[in-house]
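See below for the structure under consideration.
One protein chain is absent from this view; the other protein chains keep their places.
For chain A:
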Amino acid sequence: MSTHTGARLLKLALPLVRTHGFTRDALAFSVLELPPPETLSSPLSDAAISSLFGPGSKAEHTLINFFFDEGLEHMRYRAQAWSGSTGRSPTIKELLEERLKYNEPVLGHLSDAFASLASASASVAQLGPFQIPPVDPLPGLKHAFRIADEACYLSGDASTELSWYARRASLAAIYTAAELHQITSPHTTDRFLESLLDSSSRAKNSFDEVALFSSYLFKSCKGIIKSLGAN
């Protein structure tokens, strides 16, 4: 089977995540959803899943990463629809809310998905006599950063130089917090996200004011030195 077939089966497996979670079962049953005349009467064998999507938990990770990729695609699609109907780019808040809504059907399985990704590539480490839990935070961080980057791009954010990093890092942190909140209390997620974005915006405004004040102070000092005839 080709990569194209793999992608098709992943797409068909996504609705099955609601019932089977991000598991090899969801991938196995995806072939039953193929339209006629391609429909198969029995699920994919374990060997076929390993060959198409990777052995063991790698297949599950392929499904999880595909879910994340489709989430970004969903944001792009929604942004295009917004621009078409309102004539303006969507805001960061609208985009992050939309991305969190995309999680809703599989919310019950998200914590397992993150746990599976976090334990994937980490090896057991020792700190003196203690064994450190094998947790790899990179996949989770990468997931949040990609969403923050997409939201910045789609909203037309024009940050450059180091503020490019600061903007994305703060949005990734906000999104991560909102997503964790969503897993435990889904009904208050929008309000929680809004409060985080407001706090971040207030912090940014204060920082900008300090920077502006510093620049005035610097210019004043420069003027005083010039007026003393140093230059």
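The rule is short, and it goes like this: contacts are C-beta pairs under 8 Å (C-beta built on N, C-alpha and C of every residue); 3 or more make two chains touch, one makes a residue touch a chain; residues count from 1.
To be clear about the criterion, contacts and distances are computed from a predicted model.
Undergrad: Since a chain is absent, check the UniProt entry for it and pick the matching name: "RNA polymerase II transcription factor B subunit 2", "5-demethoxyubiquinone hydroxylase, mitochondrial", "Aminomethyltransferase" or "ATP synthase subunit gamma".
TA: "5-demethoxyubiquinone hydroxylase, mitochondrial"
Undergrad: With respect to the chain omitted from the figure, which of A:A47, A:L162 or A:A211 is a touching residue?
TA: The one listed residue touching the chain not shown is A:L162.
Undergrad: What residue numbers in chain A mark contact with the hidden partner chain?
TA: Touching the chain left out of view, chain A contributes residues 149, 153, 158, 160-162, 164-165.
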